[in-house]
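Of the protein chains in this complex, all but one are displayed in their positions.
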Amino acid sequence: MVLFGVSILIFGIARLIPGDPARIALGPMASNEQVEAMRDRLLLNEPITVQYLNFIKNLVQGDLGTSLYTRRPVTEDILSTLPATFELVLAAALIMTVVGVPLGILAARYRHSGLDIAANLLALLGVVTPSFVWGIFLMLLFAFHLDILPIAGRLSRDAVLPPQITGLLLVDSALAGMWATFWDALRHITLPATALAMGGLGTAARLTRANMSEVYGRQYIQLARAFGYTEREIAYRYALRPAMVPTLTILGLDFAIMLGNAFLVEKVFAWPGMARYGVEVIIRKDLNGIVGTILVISAFFLIINMIIDIIVAYMNPRILYQNQ
Amino acid sequence: MMARRFQSRAWYRFSAEPMAVLGLVLLAAITLAAILAPFVTPFPEHASSFVDFRNMSQPPSASHWFGTDLVGRDVLTRVVYGYRISLTVGIVVLGLAVPLGVTLGMIAGYAGGRLGAVIMRITDVFLAIPALVLAMAVLGVLDRTLINGLIALAVLWWPWYTRMVYNQTRAIRNEGYVVAAQVVGASHSWVLFGEILPNLVPSILTKFTLDLGFVILVASALSFLGLGVEPPTPDLGSMVAEGAGYLPDMWWMPVFPGLAILLVVLAFNLVGDGLRSMFGDGM
Amino acid sequence: MSTDPVFSIENLHLRIRQFEGEAHILNGVNLHLRAGERVALVGESGCGKSSTAMMSLGLMEARSMRAEGRIILDGTDLLSLRRRGWQGVRGRQISMIFQDPGAALNPVFTVGDQLVTAIRRGNPSKSRSDAQGLATDGLRQVHINDPERVMSSYPFQLSGGLNQRVLITMALINRPKVVVADEPGSALDVTVQEQTLRLMTELCADVDAAVLLISHNLGVVRRFAQRIYVMYSGTIVEEADTATLFSAPRHPYTKALLAAVPRLTGERLPEPIPGRVPDYTDPPVGCRFRPRCPHQRSECVDPPFAEPAPGHRVRCVL
Amino acid sequence: MRSAAAAYPAGDEVLIRIEDLWRDFVMRSGTIHALAGVSLDIRRGRTLALVGESGSGKTTLGNQILGTDTPTSGRILFEGRDMPARRDTQMRRRIQVVQQSPYTTLNPKRTVRQILDLPLSIHDGGPRRQRRERIAELLEIVGIPSDFMERHPHSLSGGQRQRVALARALASKPDVIVLDEPTSSLDVSVQARILRLLVDLQARYGLTYLFITHDLSVVRNIADEVAVLYRGHVVEHGTTPELFRAPRHRYTTMLLSSIPVLSEEEEALKPAWDWDVTATAAEPPSTGTCPFLPRCPHAVASCSLGVPPRVATSPTNWHACCNPRPEGADADAR
Partner (left out) sequence: DEHAIGEIDPAKATDYADSILFYNLYDTLVIPEAGGTEILPHLAESWSIDGTTYTFTLRDDVRFLSGEVMEAEDVVFSLERMIALGQGFSSLFGGVIESVEAPDPQTVAITLSGPYAPFLGSLVRLAVVDKDTVMANLEDGDYGEMGDYGQAFLSTTSAGTGAYSIDSHDPQNLTVMAKNDEYFLGVPEAAPDIVRLQYSIEPATLRALITRGELDIGDQWMAPEIKAAVAATDGVGLGTEAGISSFYLKLNNQRAPLDDVHCRRAFAHAFDYESILELTQITDDIAFGRPAHGPLPLGLLGADEGIPTGRFDLDAARAELDLCQYDAGDFQIQLNWVAGNPIQERIQLMMQLNLGQLGFDTTITTTPWAMFTELASSAERTPHVSPVNFILTTPDPDSMLYTMYHSDAAGTWASVDWVMSDEVDRMIEAGRTETDPEARAQIYRELGQKLVEDQVSIFAYELVGVFPIRDVVHVPALQEAGQTYSVQGMNFMFREMQMQ
């Protein structure tokens, strides 16, 4: 439903782009007749409603049209770059939750302690520093200065490619038992994923801390204390779950930011993901490419949020029971 | 007298957060520097068209604290001038997005029903597209000028306010004083702007402050992708993007503008957090 | 009256730093409970009742607070306890019933889960299934006829009354010596509150727990307690057994409070108490009720406790 | 006290008549009948108390009268004329409200003067100077020093806020004020003051009150008539002394017997109730039966046959119970 709205919006934006995609597609040497013919072929001379309906018709069949930029089907283009982006974003999401949430818990548990201040500072730095700046800092430090991690790409040039199963190199190489490749891929993804995760990590830590603090103010925490629960139990068992419910919902929204920032980080680390494609198609007014890219990214975002909603429902029985 | 007391209490709460005060000081310093840029920077002429190929790509030194760039301009000067753009961008973008978002959110929240649903669905659509991507798409439509960049950012920012204001309006709509105003016979517009809006101000203001930082951040990200303002106007994001191409040899080119972005966003965040705890509501 | 108190608060002071200055919230509170005794603490809103309760369980949380005095439970001074020590005490020897059952139960765990954990906290040797059995029995004791269903429900699926019963069960399940009940049931309807009080009376007798009931409602207090402390602005101003307090109140505040309650006889409108509750940062010296007292006089500065009758103590020069 | 009048004199004017009012809330989990066929009269210059437990529909009924909510079906007559769904300014002027929570009833962002100025400016309070004088006058009426005029609500105590709310309600010179639990979050000492003020104002301005509360001791002291609401049904209605002396509906009985009181003398006035402490599971929705049926220990077969009809016990009192508490049962009270 929302996706449908997104498609209209994006389609509208894409069709508004000035300039002639046909000319750009044909390259600098094309003649005017060639351009006209191309315009006909692309239905560019039809009214916009016809164009949209045609687009939807094809979309339902999984056909996003042909990219004018690569001259390949957009679906193919996206499929070839999506796994890299997907892997990067997932790795970043993992770092964000695995580091950010515990950081927030610790900060909430030891409120106003040195630990809290340190965690807060780190979280704040994460939030306020653009991911591309993180990328540059990390690259300077770990890749150039210390020279312990690779600078760019997904794999070293002599790494053996694992058989393609999911398209995620880490998963594929692990499945195939190719540990050298796995290790290589891991080394490559570390910096970009960290750079990408920092913002979300900060948000996660701050949100967790805030929501935990709020939960700590609730009566049921006093009740738990009044019944002799240890602070540890309260933090990790009793308060965490109710605190995670709002945290997760907002982190789901943060995912959008992360997807956007992936563009930046991919650029810094020459990560062969969707970013370059996305920027290029926009610059080149590749209508199909633009619509396809944004649609896929939005769908990706909506799916992630759906998953989060399901998790939240299981964490918060109130929602679960309301829906039944 | 009570008002004074309230103000000082607010200040007490604000100043109880040393970080917030730090943020305020930082912000004041940045703003002042930006406003007084022609007087406080060592080479104000470097902010506009200027080249000095004999002096290019110099590392930080006593005369150029942040080094010089590829055409020999002082990076420090350009960073300070870059703040001018950043701050303007932040204020203009939110100046456009906030009134729009707030008005729509209030109407949707107050009217509810079909109108509210339609507004919120549209908002959802905008929120379902990652902000940066949406801005890029909009910038694809428009020519790449500063004004259009501002429009693009405003386009992606309003839904957040609509959403926040919608939720809060729905909560406030049934508060006693709103009902009382209705009972007394106040008009809808009075209820919206006279009763509800003033109560949204703290959260809007807080979000506004935080967002000023984030707008700057996103704007710099856009320039980083090459969708920013045109040279020779100094722009922090473009400076980072350009400098990133010269790592690690000319590290000062991306690092100082990068730090500058960080600093201004940080300042806004600290102040925003301070405001939040001053207004004392969990948003 | 000869048995030694199982729980006593001696000269408890509590100060909290705020923007306006240091608030002297508790100003020498003295009270005690004997085993199995039902005692009440009444007073207007903000007079320090909850603070006393929170102090008793070490739950008072404030950024900069200073507490003096002693809180003695079974010979140990709770105020001197560190975190570890508290964990052995809370839930086992002293427990608490909260005002709003909806807020006091964790919304994301089932009632059974929370009961079982509470039991095993107090009694780590108990197995899960034992604890489950115990919890079921406990719920039966509060007259819940389908404990299994209640155990597997989440708090929001149960009515306020049922949740209140769950809280009572939880408070008593480890057979504590002292239960502090802060306005139990007052968030619920009068009918439910009535039932709650009845249950508590019944169960505390069963378990032989002393109860400190905190309430602002004199009627409730009269229904429940054997002995009553009247609190005003952080100080106990009068202490008497229930019958005496209602038939022969001595402190002007107690009298004023009684007169302010609307009566069912309906013969006249209640009498307001003039003035306002004092500010904690700058309270009146000596008797804090003096500015509102119809009988104020110069000796009112720091009145001692008078004992007009055995067990009836009044902090007033009258 | 005026309430001493046992029965109202014949011809006591009905100001608001409510006829078979329904208000349904359609929820995902089903439809809630917040009001299920309420019929009531509110008499000019009198206080009608509306009592009942939480969720029984008291506020909803108040909202129908105020016009902040529209009924699903049924009529409300004001001075014998149908009240339109969309009230005009004149109508709004005549019915005002004082709400329960002193913390949300005043807009925290406006000063006392601004708050009181709103109704005056809407209902033609004259030029600014004149309105200012009127505000001072209103504050004096409710007993607030006039130097509070420029204060914000947060610097007022709960009782003071309720007074300001009352002043706001009075500003438009209304006929009726809906008082929705105006004292329930106040201390007894403050409550006593507000109650006195209310009684005083009623006498001075001939106000009509719909007094919503769950505190029966207050009702006993302030109301002329009482309507007992249970799950959207009025189950008993009558003049206060009579209803308190001889409650007939079983729910009323239960309610009265649960009042915590301060003396033996009062204890003796409460009806007896056998407190069966067994808690049942969530009550199943009861449509088409006596609403109290699931909780009633005195249920008889006819209770489940339909919503019990009204039974008049005197010219002023009636109940809707199939197995009412016997008339002479007062003696059992302990």
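Chains: A, B, C and D, in written order; residue numbering restarts at 1 for each.
Throughout what follows, a contact is a pair of C-beta atoms (placed from the backbone, for glycine too) under 8 Å apart; a residue touches a chain by one contact, two chains touch by 3 or more.
Remember, it's a predicted structure, so these values are computed and weren't measured experimentally.
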Visible chains in contact with the missing one: A, B
Per the touch definition above, residue among A:Ser7, A:Gln51 or A:Thr81 touching the missing chain: A:Thr81
Residue among A:Lys57, A:Arg71 or A:His145 touching the omitted chain: A:Arg71
From A:Tyr52, A:Phe86, A:Phe144 or A:Tyr236, residue that would touch the chain that is not displayed: A:Phe144
Option from A:Gly65, A:Pro272 or A:Gly292 whose C-beta touches the chain left out: A:Pro272
Subunit B residues that touch the omitted chain in the full complex: 49-51, 53, 57, 70-71, 144, 226, 230-232, 242, 244-250
Sites on subunit A contacted by the missing partner chain, in the whole complex: 19-20, 23-24, 26-31, 34, 41, 69-72, 77, 80-81, 143-144, 151-153, 156-157, 267-270, 272, 276-277, 279-280, 283-285
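Basically, only the chains that are shown with their structure count from here on.
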CA centroid of subunit A to CA centroid of subunit C, Å: 53
Centre-to-centre distance between subunit D and subunit C (centres being mean Cα positions), rounded to whole Å: 32
Overlap residues in subunit A, where contacts from two or more other chains coincide: none
Numbers and ranges of subunit C residues touching at least 2 other chains: 157
Subunit B residues within the subunit D interface of the complex: 2-3, 5-6, 175-177, 179-186, 190, 194-195, 198-199, 201
In the complex, subunit C residues that touch subunit A: 54, 57, 59, 63, 83, 86-92, 95-96, 98, 100, 103-109, 117-118, 121-122, 154, 156-157, 167, 170
Residues of subunit A touching subunit C in the complex: 112, 218-220, 222-231, 238, 241-242, 245, 315-318, 321
